[in-house]
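Here the complex is missing a single protein chain, while all its other protein chains stay put.
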Amino acid sequence: MLDDLYRELILDHYRSPRGAAPLERTDRRAEGQNPLCGDECTVSLRLDGEKVLQVGFRGRGCSISVASGSMMAGEIEGLSLAEVRRLEASVKSMLQGKGRDPSLDLGDLEALEGVARFPVRVKCALLPWTTLLEALSRKDPAGERARVTTEQAGPGPGGAAGGGGGGI
Amino acid sequence: MLDDLYRELILDHYRSPRGAAPLERTDRRAEGQNPLCGDECTVSLRLDGEKVLQVGFRGRGCSISVASGSMMAGEIEGLSLAEVRRLEASVKSMLQGKGRDPSLDLGDLEALEGVARFPVRVKCALLPWTTLLEALSRKDPAGERARVTTEQAGPGPGGAAGGGGGGI
Amino acid sequence: MTPAAGPEAARRAAPPPEPPPLDAARRKADFPILAPRPGLPPLVYLDSAATTQKPRSVIQRIVRFYEEENANVHRGLHRLAEAATRAYEEARAAAARFSGAAGPDHVVFTRNATEAVNLVARAWGGMHLGPGDEVIATEMEHHSNLVPWQEVCRSRGAILRIVPVTEDGRLDREAFRRLLGPRTRLLAVSAKSNVLGTVNPVAEMAAEARSAGARVLVDAAQAAPTAAVDLRAWGADFVAFSGHKMCGPMGIGVLALSGDARSDLPPFLFGGEMVRRVTLEGATWNDPPWLWEAGTPSVADAAGLQAAIEYLEEIGAPALHAHEVRLTARCMEMLAGLGGIRIFGPRDPSARPGIVSFWMEDVHPHDLAQLLDADGVAIRAGHHCAQPLMARHGVVATARASFYLYNTDEDVDAFVRAVLRSREMLAPGPKGKHLGI
Partner (left out) sequence: MTPAAGPEAARRAAPPPEPPPLDAARRKADFPILAPRPGLPPLVYLDSAATTQKPRSVIQRIVRFYEEENANVHRGLHRLAEAATRAYEEARAAAARFSGAAGPDHVVFTRNATEAVNLVARAWGGMHLGPGDEVIATEMEHHSNLVPWQEVCRSRGAILRIVPVTEDGRLDREAFRRLLGPRTRLLAVSAKSNVLGTVNPVAEMAAEARSAGARVLVDAAQAAPTAAVDLRAWGADFVAFSGHKMCGPMGIGVLALSGDARSDLPPFLFGGEMVRRVTLEGATWNDPPWLWEAGTPSVADAAGLQAAIEYLEEIGAPALHAHEVRLTARCMEMLAGLGGIRIFGPRDPSARPGIVSFWMEDVHPHDLAQLLDADGVAIRAGHHCAQPLMARHGVVATARASFYLYNTDEDVDAFVRAVLRSREMLAPGPKGKHLGI
């Protein structure tokens, strides 16, 4: 069971995250926070019109959130913004255990499939993606910062992970 | 066990209470209430200086309170006020399970001894006596009414009968 | 003859088919405390309106929680914390289903019905009641659905108006309509009286209150025991009840919320679990419904409540209702046969199932309860936390027998026999006729 979560590929991304090098120039940028644990990440993008040229990801969080961001950085480089959005929707659906678009190749991201079985950790894996969406939605000039939380994106309350807190 | 409470003498006083006839003239009078059940009684006295000439008792309450009042009416007629006070102290002590003055003859009141084993009912038996004390403490002209409750006189909180309410 | 009045209409208007009768003797065996005890008379427990007994499945659910799942809930990353969280949130889902709420996130766990009402009075009332606003309650409310409104009205400068009770123990609907007005903010009404047994027309009253722009709180403490709670069907905003009156444990209650109520109810108590971010300067709140649950909840009791809900659902509301009506009819008839007894509330047993409050000449309710106890019959005597209703009927106390799913015809008979014996003891001689029981 735990092996579903800590797959070798996830650990590998955690130990040596992609996208960690600072970008020379940033067209979009957002910071995100997982309100349940307080962990944070930053997503920066270099765009060429409608295409993602380069991705910067820095996470201060658990292995799942860092690996998810690292995989994201690896997979979305070179994609069009529309493709990025489709990928995001598919990853989110997979993480929430609702299945995913079979026509899309998720690459390394497939390794995150097992997270769905750990409701408490789903928001960890979503954090970079919510932050990415926020960065994209910004029409602001380069370098403008936005702050989001995974609040809007997590599984609804009432699941086994329901409730807030963060330890007693 | 229950026979300790409902002794034949108690039932007899309940069925035909003494002191029930209205007094021609009243020197002292008080109304009392048991706050736990809302029951009430009235004690009226005719005095001759320091001596109780005649007692009126009317109770709207349970058998124990009515019997206690009826016995009281029977026992205190003819006593001096000091004797009445000694009797009251002894009855109260007996009802609270603290023993009683062995030199005092309680007459019919002895039948109330078993009440001590029913903490919820102790205030019933005390009601007429608290009201009597209140009537005596009044220096007012004849017919003046005083209202008291058994509040000050009952067993302290924390016993098995603790708490208030009166049913749920 | 209108077209609708043919056999077709008759069929449509026919009452629903009788549910299979509840086998109370078999149910009794589910309740360890009701088992025969050597050396004592069998327990005839007729005080279920105060608190019900607990079936084995509820007791065992609590044990299983402490023996297999115990941990603190929320965010725990170990197996027990997950199990405890699951138990707690599954109980919430069961409570939502049971109460007709839109979903688990419309259910708040409280200690009891009293706390649920206080939550609304304090949190909702503190925000939505102002000087001159009006709250409507009724003369038959339990103190727990009256005093909180007195207090919040006093502190907010609002006005509490009271629907009177008729001679036969029903709410005066005409008077209620006259009380409704543009300043009415909330109607607080019980679904069923704990003294009279009267089942109130809460759906109709709620509709009238809502069209006057008011919110509606239903005290369902006495309706929950027969699984007769339905926030949606009632059109209520707040529904409060207690686990311990419906086969569940003490220490757990429910406040179910409508969607509207859920979105404008501020926090109640403050502390762990109900916050999101806390700094030394201030805090932000967690999502509903956790926002209204400060501190470690009573998870074992919530799990026990779920077991109780499942127990009641298995029997079903129609069977529970029919059983209570039957016992009530039997009891009322037999008491009437004794003579010298005044029974409070509606005369039709089906309008007041399960509860018989009465006053007997010559035998004070407290004496009656004590004498009955010696015969193994447990009833309640007192004001039943409804002093205004007592005053309305000119008494300070009544004796109350209440019947539940584990009570049998024999229990009713034993009760009436014991009542008769008590009267013979306290007021001997022929009074009314003896029943051949």
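Things to note:
When the chains are written out, they are named A, B and C in that same order, and each has its own residue count from 1.
Here, a contact is a pair of C-beta atoms (placed from the backbone, for glycine too) under 8 Å apart; a residue touches a chain by one contact, two chains touch by 3 or more.
Keep in mind the model is a prediction, meaning the values are calculated, not measured.
Across C:22, C:356 or C:379, the residue that sits in touch with the chain not pictured is C:379.
Which of A:14, A:57 or A:129 touches the hidden chain is settled by the complete complex: it is A:14. Residues of subunit B that touch the chain left out of the display are 35-36, 120, 156-168.
Summarising the interface, subunit C meets the missing chain with residues 32-33, 43, 45, 47, 50-51, 53-54, 58-59, 62-63, 66-68, 70-72, 75-81, 111-115, 117-118, 121, 139, 142-148, 150-151, 154, 162, 242, 244, 249-253, 269-273, 275, 277-283, 294-301, 366, 369-370, 372-373, 377-382, 385, 387-388, 391.
Touch with the hidden chain on the side of subunit A covers residues 1-2, 5-6, 11, 14-15, 37-39, 61-64, 118, 121, 124, 165-168.
Throughout what follows, only the chains that are shown with their structure count from here on.
The greatest centre-to-centre gap from subunit C, using C-alpha centroids, is found for A. Averaged Cα coordinates give subunit A a centre that lies 48 Å from the centre of subunit C. Subunit B and subunit C have CA centres that are 38 Å apart.
Chain contacts: subunit B has no residue touching two or more partner chains.
Contact of a single residue of subunit C with at least two other chains is seen at no position.
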